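Left out: one protein chain. Kept in place: all the others.
Note that the chains take the letters A and B in the order they are written out, and that residue 1 is the start of every chain.
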Amino acid sequence: MSSKLVLKSVSILGAAPVDVEIEKGLISLIGKGNASDAQVIDCAGFVALPGFVDLHTHLREPGRENSETIATGSKAAARGGYVAVSAMANTLPVADTAAIVEQVRNIGSNIGLVDVFPIGAVTKGLAGHELSDIGSMASSKARVRVFSDDGNCVWDPLVMRRALEYVKQFDGVIAQHAQEPRLTEKSQMNEGSISATLGLKGWPAVAEESIIARDILLANMVDARLHICHVTTRGGVEIIRWAKAQGMKVTAEVTPHHLLLTDESASTFDPIYKVNPPLRTQDDVNALRAALLDGTIDIVATDHAPHPIEDKECEWENAAFGMVGLETAFSIVYSTMVASGAMSWDRLASVMSIAPAAIGRYANHGQHLEVGKPAHITVVNPQGSITVNRDELASKSRNTPFHGMNFQGAVVATIFNGLLTHKVGE
Amino acid sequence: MRHLLSISDLSRDFALEILSTAHELSRVSENGTKKLPTLRGKTVVNLFAEDSTRTRISFEAAAKRLSADVINFSAKGSSVSKGESLKDTAQTLQALGADAVILRHPASGAAHRLAQGRWISGSVINAGDGTHEHPSQALLDAFTIQRHLCDSKGDLAGLHIAIVGDILHSRVARSNILLLKKLGATVTLVAPPTLIPFAWQSWGVEVSHDLDAVLPTVDAVIMLRIQKERMSDLYFPSSREYSALFGINAERASLMKSHALVMHPGPMNRGLEITAEVADSSASVVVEQVANGVSVRMAILYLFIAGNQED
Partner (left out) sequence: MSVALSSEDISRAITRISHEILEKNTDPTSVTILGIPTRGADLAYRIAQSILDISGIEIPVGALDITLHRDDLRIRPPRPLMDTVIPLAGVEGRTVILVDDVLFSGRTIRSALDALGEVGRPARVQLAVLVDRGHRELPIRADYVGKNLPTSLNQSVKVSLIERDGADEVSIDEVSAAENL
């Protein structure tokens, strides 16, 4: 491979086509290229975006390498247009010490397909009682800034208050998985008319909304940064909208699957649709889409959650929660939000790259494509389309609910630190 | 149709065909015929991953009266009831050449999974899945109501049926609501608000919390079994209070119309949701429900299994 890479005739965020030259990991030229010794990618009709950053990824390593590894997860991320992922802490052992987050960071760096930013556990063993080694993780080589017990809610209000206060000293953020545990014991799916008919134990919206409300008030009181993971309900959206109107420091994410699917899919009893938090109603989907457009919800995060076949090939109640999402995220967001004209390329860049990088304090990421900036670039084809095939995923797991579905918008190429980590067809 | 998974899969006409077939089969039985050659050479597996002696015996009697070979596979406590190997079990049954699997399972949707997993080629008959559905129970309840209150070929239009008790956790209630409405009856659910599903409004039923007010208007009342452990889950304060508000006793039964039926899917908690006096009264058709269960299950086996062979 030659040392220089050229994206020929690419539109940056929908603007008039230009050539983008990349050298030594940086954007070296934007305009009319003249390099003769370069690897040239013809990007006519394609759009270049700041490289995607996922703030919510389950890479499963260490401990559950039968469903995903940092290597397979990195490859899936690159195929999905991602240049950075945030490895959730619910591994075995839990990422609650400096040693583990450094190990995850190192493995990710050695693979070199994406930046792997470990997320530290808020509490030891995700048990919700004692704070984990938050400070050690923050000052480790992994420089952890995002802390989350995701999979579990930090349900104890005192623990939550202390965690919010404690991470202020290094500008950290608590990413809360909002799920009141008593209201969701053995819960299987959104509580509503579908759960009533299917006889599956309901998961009330208020179990999510009550924690969001509580934590917003707590974070505001101690002036700390709070991030709400995977918002799924209209009520949650309205609480966050209110908080932002008051100037409170809260950010929020939505997953691609919650932008598209509803609890009606559970009528098949196929646990491929079983996910935590659960799929909600069409009214909630509409509220989430509007919130992502008006800025109430800041980012799209995948909550990529790989599971082996046997954990899904069983009864709904016995199946694992979660779905893979890295490789389909862009196409779903494009199809649901951008293709209709509702969302601009600028807003797409913000929700997929700039805002998540800012929340995670990932300094080298989420930057506008300018000369001298790190070459983290995602190239997409708005005229292209994908048909999801679970057997062709780079992820080690197959648990996508989108198998066989067709979406408009396709990731064409991913450039991480100036290196081509994915090119369609290769 | 190959599988009986949910009442919602049945058309009104097919539901009525099951009932009229059951009607003919019960007459054949009453004529003294104990055994018919209809399913000779067919293998029916009773796969029960949860205890239910009465449903298993009922299906077994039905299958044997139609000359099917019956294999009982009681899987409680094994890996099947934990759900780890529904697929493995299904493949075993396939290897045994099962033409039909009667499945009772603690997980809602288990019968759907078994049918849709493409692991077996035979019919799947849902004999109760978690808190989802129990279609054969609803069919035998409708059959019992039809025998007493309607023309044997007709539907249940104009009748008012109350279902009383733990609707939230009852597969019998879910199947009954779907079937009774499909057959034209009006349905009222009677229970404390804690035992009515949130979002029941989509069901097209009435809900009441006053049993005394509802009883004089009904043609039949279906009493559901109340699990004592619901008390510890805060659904109601005490069994004494539950009985006082939602149990049926002789005094309450006297509020009903003279032709009205008292039904119960069994097993009954005598003294909790129903007193012994009412259970053994002339209005009670509980024992008849059991007998009708065999006829209805014969009709189900005949209509779903006979001729359902790929050769």
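The rule is simple: a contact is a pair of C-beta atoms (placed from the backbone, for glycine too) under 8 Å apart; a residue touches a chain by one contact, two chains touch by 3 or more.
Predicted model only: the values in this text are computed from it and were never measured.
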item	value
Contact set of the excluded chain (shown chains only)	B
Selected from B:119, B:143 or B:302 as touching the chain missing from the view	B:302
Touching the absent chain when the full complex is considered, from B:8, B:21 or B:116	B:21
Residues in chain B touching the chain absent from view	17, 20-21, 24-25, 27-28, 31-33, 36-39, 41-42, 66, 302-304, 306-309, 311
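Keep in mind that, in the parts below, only the chains that are shown with their structure count from here on.
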item	value
Intercentroid distance (Cα basis), chain B paired with chain A, Å	45
Chain B - residues contacting chain A, complex	82-84, 86-87, 105, 107-110, 112-113, 116-117, 129-133, 169, 171, 174, 197-203
Chain B-touching residues of chain A, taken from the complex the two chains share	188, 191-193, 195-202, 204, 268-270, 310, 313-318
